[in-house]
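A single protein chain has been removed from this complex, and every other one stays in its place.
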Amino acid sequence: MKQFILRRVAQLVLVVFAVTFLTFASLNLVGDPLFNIVGVLSGIPDEQCEAVERGEISDTQSSGLNMGDCALIAQAKEQNNLDKNVVERYGIWLSDMVSGDFGTSFVNGDEISDIVRERLPVTIRLIVLAQIVALGIAIPWGVASAYRANRGFDKVSTVGSFGLLSIPNFALGVILLYFFALRWQIFPSRYENAGWWSELKALTLPALTLGLGLAATYQRLLRTDLITTLQEDFVHMARAKGMSDRHIMYRHALRPSMFSVITVFGVNTGALIGGALVVEQIFSIPGIGTELVEAVLRNDPPVVISLISVVAIGFVLINFFVDLMYGYLDPRVRTS
Amino acid sequence: MTEIQSTGDDSRVEVMVPDKVPDDGMVDDAVRKKLGVGFWIAVGWLGLLVATVLLAPFLPLDEPNKLGAGPARTGPSLDNWFGTDALGRDVFARTVYGARVSLVVGFIAIAFGMVVGGSLGLVAGYFRGRVDQVISFLFFTLLSFPGLILALLITSTFDRTLRTVSLTLGVLAVAPVGRLARAATLVFAEREFVQAARVIGAKHFRIMTRELLPVVLIPMAALALLGMGVAIVAEGGLAFLQLSVEDISWGVIINDGRGIRDLQENPHVALMPIGVMFLTILALNFAGDRVREFFDVRETAFQK
Partner (left out) sequence: MAETHVANTQLSVRDLTVRFPTTRGTVQAVNGVTFDLAKGASLGIVGESGSGKSVTAKTLMNLLPRTAEVSGDVIFEGEDVRQLAEQGREHFWGVKMTMVFQDPMTSLNPVKKCGEQIAETLRYHLKRDKKSALAEAEDLLEQVGIPEPGKRVDQYPHELSGGLRQRVVIAMALACEPSLLIADEPTTAVDVTVQKHLLDLLDTLRRDRGMSMILITHDLGVARGRCDEIAVMYAGRLVERAAPDTLFGDSRHPYTDALLRSIPRIDQPSHTRLEPIPGRPPELINPPEQCAYAPRCRFARPDCLESIPQISGVAGMHEFACFHPANTDRGREALADNLAQGRTAAGLDVTDLGGPS
């Protein structure tokens, strides 16, 4: 087990490097990094700015420049260490990230760490709620369909889950929004947060949007695993011990049948992060996804790469912990 | 759901394992293999769709971008089957033209994934050792991005042409397809027919293309259908982020019609294309699932 953890930690570190480097490289290797940061201003020749600095010309209309353009370029160069090579820049950026300094937006000067602090919790709440919805639906659903496998309820479930898996989440979001928020007005159509209750209500439809399809995924996996588990001798043994079917399903069969669900749990958290981007748009939720999309649209690469790195690292960590979960689920893994 | 993802550990990609569910203790007879009528209905829908897209220029359809193809914001009628949107554009015509982009994106994406991911997976599974480690790590890294985030990273770095978007989604397909190909290759490389080819001294390339590729293609075929659905959905997701092609796709149309006012006054603008898209994804999933079952492939690499 110890070795297993060590191996996974090593892998974790490697992947974090790879992921952050890929993200960083997209800003710094593709095209001109200065252009990526300051846009068309990067077209200003260096000599012109040097001349401005020496006071030979002024950065006003006459020279084709705007007030402060050169200062801006200088600041961009300095902040992003553009005079250093890519690997060095990556190193500096990464160590800044690690120490919690995510840099600043070049468009509006916002501290990126502030953005993360403000936006991330909303998204996390949404994703957690979505997982709760998904598991809360999938577990009883999977148990019910495995209990009488291939009978009426199970057959209907199969059709139902297949249908759910075929609805794109943005489509489901629009449908839920249309019926539950606009037509029947049971839930708000946009995010609001006047206390936890109002936020919970506002996050219900988004969480359902993300969670329903996931519930279907989990239900399929759980059902298959449960059917296998129910053939096991220890289930017969539990019945011979006189336990009720309900007790056997939930107390004996469920836990050993959660492997596939746990296996995809981490991966699906990734799917949820992606889904959250879209769902935040539909329900106007001020989460990290909305901020990310806005940053992309307003062409703000420092924010984009920092946010993507934060999300990707979070995702890698989740998967890491999911792997460790196996040990809890199956004591046999712990010792082997 | 809009993700192409795989599980974190190779051992969990199972290939060619019969997926039979025991029927409550009954002695089970060999399940008769059939694609079934549902499969052909699904294929029929997809065929109809492709035909409509190909014939679109010859059909009596309005220009998808023509304003005032009918009065604005009217429900479905004989003139405008799917109604009109806020600008009076014909939603049916837009849905048909949107199908073109969506299908092309889906097709190119999965084709790219198949070619690149398939080759990498084949090479990794065949040579093993160092090569395998490097390629597997590449897959693992790709999978360490939540899919849509990776897509966003790429489209925001490059441009938003049909080609870029398609290839971006293709990149997302590389790792899942590659893992499946690798796992399948690992299984088949041990089989007699491959061993025999090695013994008689066939070249690596020849063994890979002549002996391994045909059998590895079978599990990949099922994945192709499922993956195409995933790519189409992912394109829609990008459209919702305004990061997809600057053209009409299903995602674009649905995104156009999802504003609160539109939904309140003319929900058909979003709901009609949603219906068509749903049927298409359903058909792809169903057909893919049937193929998978037909070939007894159990596949956990795709999370829909």
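First chain written, first letter: the chains are A and B, and each begins at residue 1.
Everything that follows uses one rule, which is that a contact is a pair of C-beta atoms (placed from the backbone, for glycine too) under 8 Å apart; a residue touches a chain by one contact, two chains touch by 3 or more.
Keep in mind that what you see is a predicted model, and the values were worked out from it rather than measured.
Of A:Glu118, A:Glu232 or A:Glu294, it is A:Glu232 that touches the chain left out of the display. Interface with the hidden chain, as seen from chain A, comprises residues 232-234, 236-244, 247, 251-252, 255-256, 329-332, 335.
Definition applied: only the chains that are shown with their structure count from here on.
The distance from the centre of chain A to the centre of chain B, with each centre set as the mean of the Cα atoms, comes to 21 Å. Within the complex formed with chain A, the residues of chain B that make contact are 1-3, 5-9, 12, 19, 21-25, 137, 140-141, 143-149, 152-154, 156-158, 229, 233, 236-237, 240-243, 251, 254-255, 258, 260, 263-264, 267, 270-271, 274, 277-278, 281-282, 285-286, 289, 300, 303-304.
Those residues of chain A lying in contact with chain B across their complex are 11, 14-15, 18-19, 22-23, 26-27, 30-31, 149-150, 162-163, 165-171, 174-175, 177-178, 182, 189, 210, 213-214, 217, 224, 227, 231, 260, 263-264, 266-275, 277-278, 281-282, 292-293, 296-297, 304, 308, 311-312, 315-316, 319, 322-323.
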